[in-house]
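Removed from the display is one protein chain of the complex; every other protein chain stays in position.
In this document, chain identifiers A and B correspond to the written order of the chains, with residue numbering beginning at 1 in each.
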Amino acid sequence: MTARARNAVAALAIIAVSVFWYLEAGRFRELSRIFPRVIAVILGGLGVVLLVLTILGRGPKIIMAEGDSSQRHRRSGSLLAALVLWTALIPVTGLLAASLTGVAVMGLITFRAHRGTIRAIIIAAVSVVAFYFLFQFLLYVPFPLGFFG
Amino acid sequence: MNRQTRVFVTMIAATLGALVTLGGAHASGQAEGREYPTRAISYVIPFAPGGQSDVTAQYQKPYLEELLGVNVLIRHQAGAGGALGWAALAAGRPDGYTIMGNNIPHIIIQPLIRDDAGYRTEQLKPVYLFQTTPIGIAVHADSPFNTLEDLIHYARSNPGAVTVSGSGTHSGHHLAILQLQHLTGTEFTYIPATGAAPSLTNFLGRHTDVLMANSDDLVAHRGEMKILAVGTTDRFGPLPNVPTFIEQGLEMTAGIDRGVAVSPNTPDDIVRRLEEAFHAVTTNPVFRAEMDAMGFETQTMGSAEFARYIEQKTGEIQTVLRELGEL
Partner (left out) sequence: MSSVLLDALAGVLSPVSILLVLVGTAGGIIVGALPGLTATMAIALLVPFTFGMSPVHGLVLLGAIYTSAIYGGSFSAILINTPGTPSAIATTFDGYPMARRGEAYRAIVTATIASVVGGLIGVAFLIFLSPPLARASLRFGPPEYFWLAMFGLTIIAAVSPRSTLKGLIGGGIGLLISTVGISPIDGATRYNFGTLSLQSGISLIPALIGFFCIPEVLRMVEESQHSGEMIPYKRQRRMVKRVLQQLVRRPWLMIRSSVIGTLVGIIPGAGGNIAGLVSYNEAVRASRDKASFGQGAVEGVAASEAANNASVAGALIPMLTLGVPGAPPAAVLFGALLLQGMRPGAELFTTYAPVTYAFLFSLVLANLAMLPLGLLLGKGVARLMQKVKVQTMAPVIIFLSMVGSYSIYNNLGDVYTMVATGIVAHVLRKAGFQPGPIVLGLILGPIAEQGLLQSLLLGRARGSMLMVFFARPISVVLIVLTVVSILAPILVQIRDRRALRQGPSSGGTE
């Protein structure tokens, strides 16, 4: 996406959210309604300004990252997917197993993208286990265990 | 996949397998079960650390550990005025290894005013009620009001002109001022803060005219204010010169009761074990003296009595809220 398209999408999204926030506030009593409505009006207004500037071709510049952008996006997309998977696994398998899976999946993604060593990934797995037990037994944090619990 | 990757994936799989086995062994080991409690108990405070529930729990901790023979770990699970913690307790395992602060009126008001509180009051199984903090009403030391009657008289002829500081919306303080309005036909402007401390500063900084506060704050700052009434049935020990609301013709008590509860369906023998432990702590003279010094009133209400008390309070609170149009 070009900077101009990004600005336009951002502006439209912001206007949409502001409208939703404003309308949703109608369900609250007066004292809970004032503040969100004021903010929604201001934010919506700023969104309109951004949209108009973008249409006029005077929108703010966005610094694009260097390098092959489609490849970058594919990689960060798969990383985000890995992050979501990792998070979704926590209530099912518990934090430790989910995190080791997360480390493995992220390792695979970065491994393909970047010529690294397996050693680095194993160090990551070991560190995760070490930190896990540190928190569990030294700081008494009751981590979710999922079906292990 | 190249060879290195394969080795790596196998390793992760092996680790996961080992964990499954370990987890299973852990679970079966537990099922054999010696007598409760066999492992550390979490004592959860559904508020941020540093508050009065927290301080009391810290006091109880060493006694409980000695009586129960296991570690007692104090944790905090704050959010949504305590509702987040209570919702977790209501959905928790009935094994008695999580006990949680169970404060009246908080546990009652939340489900009454919101249908999305995440728990119902009767789901939390009461264990023991050990402490009451009476709520009192105070004005500035140089205020023209010298008695509760003066204040009510003025508020009646100037509806909404008197500002009252309290700890939050639908808190014990809020409920007390609602009760007072209800009984006297007055109207105050209640200014809710996010806790007892900011409420106190709002008052001490003279941003409000009246303060609703817990007994310990009243005791600590009594030099800077005139305390007009306190919400006990008889005169409150640490403040012997302050009349009660009842003495002044108002049929109301106001206070915050603190106890503990466990998850629904926790077996009775576990509840009894905890009840005994809390009873022993609360009747310990050293503990009582510590509580007195902080301006708290100790209570010794067991599980059954606590449950009846909650029921009675629920009825009272429901009536007040309904008549004031808060429900």
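Heads up, the rule we're going with is that a contact is a pair of C-beta atoms (placed from the backbone, for glycine too) under 8 Å apart; a residue touches a chain by one contact, two chains touch by 3 or more.
Note that the structure is a prediction, hence the values are computed from the model and not measured.
**Student:** From the listed residues B:His207, B:Arg235 or B:Arg308, report the one that touches the chain absent from this view.
**Tutor:** B:His207
**Student:** Can you list where subunit B touches the absent chain?
**Tutor:** Interface with the chain not displayed, on the subunit B side: 48-51, 54-55, 58-59, 61-62, 74-81, 83-84, 87, 113-114, 116, 118, 160-163, 168-170, 189-194, 197-198, 200-202, 204-208, 217, 220-221, 290, 293-294.
**Student:** Contacts of subunit A with the missing chain: which residues?
**Tutor:** On the side of subunit A, residues 3, 6-7, 9-10, 14, 17-18, 21, 24-25, 28-29, 31-32, 34-36, 39-40, 42-43, 46-47, 49-50, 53, 60-63, 65-67, 72, 75-76, 79-80, 83-84, 86-87, 90-91, 95, 99, 102-103, 106-107, 109-111, 113-114, 116-117, 120-121, 123-124, 127-128, 131-132, 135, 139, 141-144 touch the unshown chain.
We adopt the following convention: only the chains that are shown with their structure count from here on.
**Student:** Taking the mean of the C-alpha atoms as each chain's centre, how many Å separate subunit A from subunit B?
**Tutor:** 36
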